[in-house]
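Every protein chain of the complex appears in place save one, which is left out.
Going by the order they are written in, the chains are A, B and C; count residues from 1 in each one.
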Amino acid sequence: MNVTGWLKKDGKWKVNRIIGVVLVGLAVIVSLTGCFYTPYDPDAMDATLKNASPSLSHLFGTDNFGRDVLSRVMKGAGTTLLVGLAVVSIGAVGGCLMGAFTGYFGGKADLILMRVNDAVAAIPSILLALVFVGVFGSGTVQLVAALGILFIPSFARVVRSGFIVQKELDYVKNARLMGAGHLRIMFVHILPNIKSSLLSALAIGFNNAVLSEAAMSYLSLGVQPPHASLGRMLSEAQPYLFRAPWNAVAPGLMILFSVLGVGLLSLEGGEKHE
Amino acid sequence: MSNENGHAKEEKNLLRIERLCVAFPGKDGKKKEVVKGVSFSLREGEILGIAGESGSGKSMTALAIMGLLPENATRDCEGIFFDGQTLCGGKENNKKFRGNRTEKQREEKVRQELSGSKMTMIFQEPLTSLNPVLTIKKQMEEPLLLHTKLSSEERERAVVSALTKAELKNAKRLLNQYPHQLSGGMRQRVMIAMAMINKPRLLICDEPTTALDAVTEREIVSLIHKLAKEQNTAVIFISHDLSVLRNLCDRVMIMKDGKTVEEGTAEQVFERPEQDYTKNLMQATVKGAKEATEQPVSETEVLSATKVSVVFRRSNGWFRVPELKQAVSEVSLSVKQGEIFGIVGESGCGKSTLLKALAGLLVHYEGTIWKKDSKIGVQMVFQDPYTSLNPAKKVGWILEEPLRLNTGLSKEEREQRVREILKETELPEEVAERHVSELSGGQRQRVAIAAALITKPELVLLDEPVSALDVTVQAQILELLLRLQREHNLTYIFVSHDMAVVRKICDRVMVMKDGRVVECGETEDLFVKPQEEYTKKLLG
Amino acid sequence: MRYFLKKTVALVITLLVAAFLTFLAFEVIPSDAAMAKLGMDATEEEIEALREAMGLNRSLPVRYGDFLLGALRGDFGESTQYGLPVTELLADRFGVTIGLALLSFVLIVGISVPLGIFAARTKSKAGEGIIAFLTQTMMAVPPFFLGMLITLLFGIVLRWFTPGAYVPAGENFFGFLGFMIFPAMAVAIPKIGMSVRFLQSSLKEQMQADYVRTAKSKGCGRRRVLWSHVLRNALVPVVTFLTMVMAEILAGSIVIEQVFNLSGIGRLLAVSISGRDYPVVRAIVLYTTAVVVLLNYGADLICRYLDPRIKEI
Partner (left out) sequence: MKKKAVFLALLASLTALCACNGGSSGKKGSEDFVSAVVGITQDLDSLDPHIAVAAGTDEVLFNVFEGLVKPSVDGTLVPAVAKDYTIAPDGMSYTFTLRENVKFHNGKAVTADDVVYSIERCAGLLDNQDPEVVVESALSVISAVEKVGEDTIVITLSEPNTELLGFLTCAVIPMDYTSQKSAPVGTGPYKFVSYTPLTEFVVERFEEYYGEKPYLEKVTFKICASNDAAFMELLAGSIDVFPYLTDEQASQLPADYNLEVGSTNVVQAMFLNNDFGPFADLKVRQALCYAVDKEELLTIVSGGRGHIIGSNMFPNFGVYYDETLENYYTYQPEKAKQLLAEAGYNESNPLTFTVKVPSNYDIHVATAQVLVEQYKKIGVNAEIQLIEWAAWLADVYKGREYEATIVGLDSALAPSDVLKRYTSTAKNNFVNYENPKFDELFTKALASTEEAEKISLYKEIQQLLTKEAASVYLQDGAKLVAVKKDFTNFLFYPVYVLDLAAMKPAQ
């Protein structure tokens, strides 16, 4: 698959996909750069520069502690993207396993698992976060694990409904006649066929993961201050929306770019076999 | 003759089409024409058959008349004239489909007026063509609602009478039913009744019987014929099956690659075809008995089944007593090495279920099934190659999969075997690198056969392997199957509803109805001297 | 009848599981009702005595059994924080949360249906692009931020409403509406983004269906095809989707209630968790579960009505 072929369809450029690539690229470049270089130390405070408005020396202004917003965004974007990706990966893998088994085998186990799913969905996420801190302690790894587990049911639902449709198709019977085991049928034969619905679930999951990360760090789970993450920066900017809106602009745009980019890519990703 | 007459009787033409072209955007940005300048005309009350293989542009022609082309299609024509009105174009006014807005709006308006009242259409798949969430009555009423000023009681009466005319029993009871509650044949009758309810001047039928089994097909065709003659409705009947057109049509038109190949009265075309293509097409139509083979059928059994019964239990919950449905009851059979064993019957007779049980795809059955070749297991070729091959994988991968699972061959050896089997099934080697979606129907079925044969099984189960294919392709695939069977001394169990195909290929045949065996015997014996009423009915 | 019996059993099972999970959760997290209630200056003995009085130091199965017995009698216990019967405490908050949920739901449906139809019907690439951008942006804004922005813009700058001036619908319906519309907006906007997308894709899918061709062949215009054929068919997945959305809203919009100072279920939940007010949290979890499950059944019934095929399965 060559690049232009991927970006073009019927001779026309796929505008959505190009914008998606550009936005995701931007987010990735910014966060990669943030690993090696930031204009200022993202945590360094300056009491004389509290909430300074954007200027040449501080392109996106400074925050309440006099920290450079741009530097913090560069650093925070990496954390946020990584958390988002990891969460979605765990959710997707777990959801695929659970959805595949329940959807493929069906029966009473499926019914019971879906009931448990309902019940877990009803447990408030604050409570679950506390449970997680209680059992596993706090930290970024735990955050990823907790959110990942929280995200499993939604993926499971998508995968399950896909499997219920696909398992009835003849190619699955054919695979059984060839002697493929259930596991192989589930993950090698069927799974690639629900790619498109899985892709859009991934995009929405990524969106939600980025948003949840901020909420969770307040419950002592996850990225702790003074370390930057986009969601946290956004919520910290909240009291200063009036006086120092730039606190919110840069992280807000960054979240928007990455989420929008991923969303646009997923939008087009599923069309290949149509 | 038709040309001269057509010209002389211009004023009596109901429909005239001049140089119709339809194109779709292609892969590389260029347009791909599927209809290339087709012209023809139709007189009042005339039945015109259009025949051709898939991709010949016959359906697109019909859709273009009705203005139902897909959104991405572009249409270009010198004119479509219907009953004194211009449906599109006109010589002086040659516009693209997507062109001038006001022109398009005018066309749209004319078409809305005519569609459903003076010209109507029925389609191949009656289940999806009917709106699944509306009652039969609601859908039947719609043309009346749109084109007449009848009161609601009058409409209901009209609906009931249309249904009755379409030979549907108990029309009143049907009114509040939904499409999925009817059988395939009934649905198509409803479609016909709906199309005929406003006594249209023109009825276009796009492969209306392809999805139906033989007995129903004959009934539907004669119904269309009867109604058309009663109401003096002109019919365009599109089919890939020449035998259907033969008894129905006044005139026949053969299409290939978007062009008209031959046109003339039914008698002319069928008895004295002029073009080679038409001749080919007719020869391809499966008919006649199986050619005698030299090699005698051995006496070794490869498969035998004794008193096999399959009961489906439909459980509706944890507390409900499950409903039982006897799909197969006490079927016994025995298949010998090198034989082709046919199973025929209408849809729902249990033949596919039986086949699944024999294949080992069903766990819950009673009786015993014994298979000689248990190492590799039986292989199966399914009816619809669109669903039986994994759409997410490349052909090469699909063909390698059985080898990966059942043999210890290395990657190179496997690829070698794939190349061999592709050659044997007359597929180009590049196919291995393609996805199934990029192949034609015939190619797909070849791939399916290749996948079944790549592990060199002795027994292959074939579930309607040619039903979804064009006539010419059908013939080719049957030939391929026969050749492979001879070369590898294979044993086939061949399930089909198409009697002609069964006669052509099978050594022995078993007739099934409602899960039971009606009759079983040597093919020719059975076809020539059917013992049972039901078999006679099937043979028509 | 069997349907309802079956569904009720499933509901009860789900509720039992949810209650048990809540019990487990409270086992695991630090602190308990006694400690949270007595605060910093209490001694270990005092905390122990209160635990004894509250029955917290009985074993898990005993407490679970006790809860089950109580629940059978319709008694969900007393809030450890407020000393009020849980049912009473919850009943007072229901109005707010349900009002908010209903209003947001109206907004979601009212805005996303026309927008979704437009998105599905538009042929211009630009139109599609704008919709995609718009919906994605709506989804990408964190709810707390959105709430804050709305308060600032409409409450402080434009002064269209007074932050915190919630009036119960029973007292002054228009006053209620005039205030509630803003938190409802904050709840609705991200969901509108999702709904528009969902509607767009399911409408587009239906527009490709064969029966649309049939309808056109009967002489239906674009509008009739859309309204009496496509929409009805697209409704089934949309109803399921909207139920999910409704369940999400009803299950507590903690953040929005915090930002707009509404004393609904969500805020009560937040306060109860930090106060380790187990009976209240459990009741809210049960309520949420019941809402989710019941809404699903509701959707089930609606879908059965909308799509006659479902009955057969």
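In the analysis below, contacts are C-beta pairs under 8 Å (C-beta built on N, C-alpha and C of every residue); 3 or more make two chains touch, one makes a residue touch a chain.
Here the structure is a predicted model, which is why all the values come from computation and not from measurement.
Wait, the hidden chain, what does it touch out of the ones we have here?
Displayed chains contacted by the hidden chain, ordered by label: A, C.
Of the residues listed, C:Gly116, C:Gly275 or C:Pro308, which one is in contact with the missing chain?
Per the contact definition at the top, the residue touching the missing chain is C:Gly275.
So which of C:Ala53, C:Leu69 or C:Ile130 would be touching the chain we can't see?
C:Ala53
Among C:Thr137, C:Ser201, C:Ser228 or C:Gln258, which residue is in touch with the absent chain?
In the full complex, the listed residue that touches the missing chain is C:Gln258.
What residues on chain A make contact with the chain left out of this view?
Against the missing chain, chain A presents residues 43-45, 47, 50, 64-66, 130, 133-134, 138, 217-220, 224-226, 238-240, 242-243.
Where does chain C touch the missing chain, residue by residue?
The missing chain touches chain C at positions 29-32, 35-44, 46-47, 49-50, 52-53, 81-84, 89, 92-93, 110, 114, 148, 151-152, 154-156, 158-165, 167, 174-175, 177-179, 181-182, 257-263, 267-268, 271, 274-276.
Everything that follows uses one rule, which is that only the chains that are shown with their structure count from here on.
So with touch defined the way it is at the top, what topology do the chains form here? Options are line, ring, star, complete, other.
Per interface graph, the chains form a complete graph.
Per the centroid of Cα atoms for each chain, what is the distance between chain B and chain C, given in Å?
A distance of 48 Å separates the two centres.
How many angstrom lie between the CA centroids of chain A and chain C, rounded to a whole number?
Averaging C-alpha atoms per chain gives centres 22 Å apart.
Would you mind listing the residues of chain A that make contact with two or more other chains?
Residues of chain A never touch two or more of the other chains.
Where on chain B does chain C make contact in their complex?
Per the touch definition, chain B meets chain C at residues 63, 66-68, 71, 108, 111-117, 120-121, 123, 125, 128-134, 142-143, 146-147, 178, 180-181, 191, 194-195, 316-320.
Mind listing the chain C positions that touch chain B in their complex?
Residues in contact with chain B: 2-3, 5-6, 9, 123, 209-211, 213-221, 224, 229, 232-233, 236, 306-309, 312.
Where on chain A does chain B make contact in their complex?
10-12, 169-171, 173-180, 184, 189, 192-193, 195, 273
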